[in-house]
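Only one protein chain is missing; all other protein chains are in place.
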Amino acid sequence: MSGKIKIGIIGATGYTGAELIRILLDHAQADIQYLTTTSAAGQDIGEIYPFLRPRFSQKLTKYELSAAQKLDAVFICLPHGRSMELAPELVNAGVKVIDLGADFRFRDLAIYEKTYQKHTAPEINAQAVYGLPEYNRAQIKKAKLIANPGCYVTAATLALKPIVENLAFVEGSLIIDAKSGVSGAGRALRQDTHFLEVYTNFSTYKLGVHRHQPEIEQNIGASVVFAPHLLPVNRGILATIYVKLHEKTNTDNILSILQKQYQNEPFVRIVEKAPTLKDVVGSNYCLISPTIVGDGSQLILVSALDNLVKGASGQAVQNMNIMFGLPETTGLERLALNP
Amino acid sequence: MSGKIKIGIIGATGYTGAELIRILLDHAQADIQYLTTTSAAGQDIGEIYPFLRPRFSQKLTKYELSAAQKLDAVFICLPHGRSMELAPELVNAGVKVIDLGADFRFRDLAIYEKTYQKHTAPEINAQAVYGLPEYNRAQIKKAKLIANPGCYVTAATLALKPIVENLAFVEGSLIIDAKSGVSGAGRALRQDTHFLEVYTNFSTYKLGVHRHQPEIEQNIGASVVFAPHLLPVNRGILATIYVKLHEKTNTDNILSILQKQYQNEPFVRIVEKAPTLKDVVGSNYCLISPTIVGDGSQLILVSALDNLVKGASGQAVQNMNIMFGLPETTGLERLALNP
Amino acid sequence: MSGKIKIGIIGATGYTGAELIRILLDHAQADIQYLTTTSAAGQDIGEIYPFLRPRFSQKLTKYELSAAQKLDAVFICLPHGRSMELAPELVNAGVKVIDLGADFRFRDLAIYEKTYQKHTAPEINAQAVYGLPEYNRAQIKKAKLIANPGCYVTAATLALKPIVENLAFVEGSLIIDAKSGVSGAGRALRQDTHFLEVYTNFSTYKLGVHRHQPEIEQNIGASVVFAPHLLPVNRGILATIYVKLHEKTNTDNILSILQKQYQNEPFVRIVEKAPTLKDVVGSNYCLISPTIVGDGSQLILVSALDNLVKGASGQAVQNMNIMFGLPETTGLERLALNP
Partner (left out) sequence: MSGKIKIGIIGATGYTGAELIRILLDHAQADIQYLTTTSAAGQDIGEIYPFLRPRFSQKLTKYELSAAQKLDAVFICLPHGRSMELAPELVNAGVKVIDLGADFRFRDLAIYEKTYQKHTAPEINAQAVYGLPEYNRAQIKKAKLIANPGCYVTAATLALKPIVENLAFVEGSLIIDAKSGVSGAGRALRQDTHFLEVYTNFSTYKLGVHRHQPEIEQNIGASVVFAPHLLPVNRGILATIYVKLHEKTNTDNILSILQKQYQNEPFVRIVEKAPTLKDVVGSNYCLISPTIVGDGSQLILVSALDNLVKGASGQAVQNMNIMFGLPETTGLERLALNP
């Protein structure tokens, strides 16, 4: 294509919207032209996010198809249920759509409907491609509509999928003990994200009933126990994943399997020393390390990523790069902010 | 006994020492008479811990048996290896000893020696009582030497022991994913407790090789997978514990088992809503909640306590109260500091 | 009096209400009988504050005079404007009232009305005693209605008042750069107390227009520049206060003035080393230290307290103790939680 990609963000005032802007401002081919909101029309995005002001100013507006259809790519950052209203008309208008919500993540709509709500756009869902580049790159290239994976889901899938596909494990033994920073819960006001509910605190939530569990199970083809926890930090997911193998093995063998799987991937790194949250926060990298403990048949995987980058907006831009034939790492190579 | 309990703290400058002072200042029968140090002799404890100054001032001194043997009770807050040097002479002098370290926690010295180092006081070890009041109250009452349990160990044992003793579970399926605040790592300077290594961070450490694992296994009589994590907070442990049961059950059944076990315990509470760290930090309570997930055979237990209180100094005072025939809750009823 | 003090808390679900309960549970003469709410009637306070559950359970109810007038003492924890509706009828019913809000803090109602709103109970305001024990103990003893001071105000007044009363200072040179933890902003949901607005952040607010400024000016009888800041912590105020003196002096002279003023006060400590937030958080102590810098005429005072304790609920209980002829420190001696 000639010229920059004309980009819109539907629901730009949430954290994934602001993160898209932050990333795209350093993306040489991106031209952010259109930002929508339901609640803050008329305001400048820089009033809501002052960190943007030194470089970026743009008015928020209410979504209108007539404006959106002139764009090349649209990122939808809306609660589930809303994307399936907008995506069909955008796709039909020839706009490439990357949906950061859950509406198009499930191949089996019965699971979607059991987990979320009635699905009103099954036809467009059938065209959607699940945007996990490490496994679906070829289809993403040709996709009109991307279902960007969930944050926990990305962390868990990248670590677990090569294991369940290459090793025999005890059925029912897959346990994902996942810990996330607060930005995963969004910017809307809720008692449980009040500063004083979170600071110096740590808690579980939705044990065994979190909506990301069936998405993980779809991706790896096996049932899991999923236990999410809320960390008193702004960003990042660290998942500690337990797998009981049928046969004894050692850490080096697992390292080999993972390294082989991801050796050419730009944003997955297999490391020997377990990653920490700060190794990845602010970056699009997912770091994974395996450890065999006990008698040799118990595997522990540690997987870390930034929920707003590789877990959401960074992966969305990675998908955009693939869809538009750009180098996949464009705009996405910055490292974590540390210390 | 007539008069207050004359108390010494050996190794008073660490966090468990300061926490003992904080607790004992509100204990009507306690008279803190003797504080020792190896590195800060001559200083006042209030110079090291200014929060004590409004109510407490006392010089630190080097340990001498001649002084210590005049006391009624001595708390030892030293690294492992050091307690077994001091405890025998104190016990022989008739002083009641509560050791907050690991030296006397193991009935089977082979496990101690494999986990820590050579044991030099096997005879006195044979007299030691493991200071978990919920299970050893009668022996604690008569004990001369208490081995105060580890912090992670208390959180894990209180939750798991009634389960493994009352329900059939899949061997090898016990997984303890435990998260601790930084005070568990002590006050000594280490790169990994530098503010900038911990703040906004979260990490695993010693996966499968932490020294509390054999202590938990001793307590519950079964092998476990133990994965400790470092939380970016000052205090508190929250352990998420996974048990695969042989038969399906429901949450209410597990609640009943736990409630029956602890119905008369002053410091263990079984709760329906999973506890968070802030429910317990600053208090001597351990809160435990069970949830059955998935098909009905997967149990998740959440256990929370303050590592410096019920996980160390509070439990030590609880043991002292039992040893001296005082009401067990004396000085220990304060609630968590919240928000 | 015979028997315990029968206590009610009007507006018990806010942080000052919960803090009153936390303190009063360790107060031997307190009997909490009545907790009111406008929004959560029928709920147990332990559902809102799970940290209370191990020791305390009580249903919240809507305020009714018929119930409240049977009490000995009532703490009002309501937004300004509401106390002046309730206080008159309670005082007239013979209930001792301690109002933690601003409605009765001003002797000159014109200042109140300029700062807050129209005052509807000027007669009862005339009977109110400003509850700063260090300066008004005699009147508090006989008071029917206490206006408990503001949190910033207590920190600033205790440090500044002895200085302005004993030394000549440059008019207009009094600057209070005050920093507060988030609990000062209350529990209601606001964008600026969302975890992600505060964590890793630090900000000024209401520069020169904060409502505590005229209250400080009333107390010390001089105008001040007041600049509040929001610290990314749960509790505590640290105020750095600048005074330009007419004559050169030294730190020892200032120490003497302050020590003389507060030598018999149970909850004010003059210290040589500047206090930090953690020296006081969780306690009812206010720590103050002076430093003379530069050419000898510039004084810097550092004043620290816990905004919810000496800055609100602890001071309120201190006032109650004085009103009921109890030892002033009853229930209030606990030290800061540290680390």
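Chains here go by letter, A, B and C, matching the order in which they are written, and residues are numbered from 1 within each.
In this section, a contact is a pair of C-beta atoms (placed from the backbone, for glycine too) under 8 Å apart; a residue touches a chain by one contact, two chains touch by 3 or more.
The structure displayed is predicted, hence computed values, not measured ones.
Within the full complex, the residue among C:9, C:231 or C:255 touching the omitted chain is C:231.
From the options A:22, A:119, A:179 or A:229, the residue with contact to the chain not on display is A:22.
Interface note: of A:180, A:276, A:297 or A:319, the residue touching the hidden chain in the full complex is A:276.
Although one chain is not displayed, chain A still touches it through residues 15, 18, 22, 25-26, 49-56, 183, 187, 200, 234-235, 269, 271, 273, 275-276, 278-283, 285, 287, 333-339.
If you put the missing chain back, the residues of chain C touching it would be 172-173, 175, 177, 179, 196-197, 199-205, 207-209, 223, 225, 227, 229, 231-236, 238, 240, 242, 244, 274, 276-278, 281, 291, 293-294, 297-298, 300, 302, 339.
Remark: the residues of chain B touching the chain excluded from display are 15, 182-183, 187, 189-191, 193-200, 232-234.
What we mean here is this: only the chains that are shown with their structure count from here on.
In terms of Cα centroid distance from the overall Cα mean, chain B ranks first. Seen from the C-alpha centroid of chain A, the farthest chain centroid is that of C. Counting the residue numbers used at the interface between chain B and chain C, over half appear in both copies, so the two copies meet with largely the same residues. Note on chain placement: the centre of chain A and the centre of chain C lie 46 Å apart, centres being C-alpha means. Distance between chain centres (mean CA atoms), chain A to chain B: 40 Å. Touching two or more other chains at once are residues 196-197, 199-200, 232-234 of chain A.
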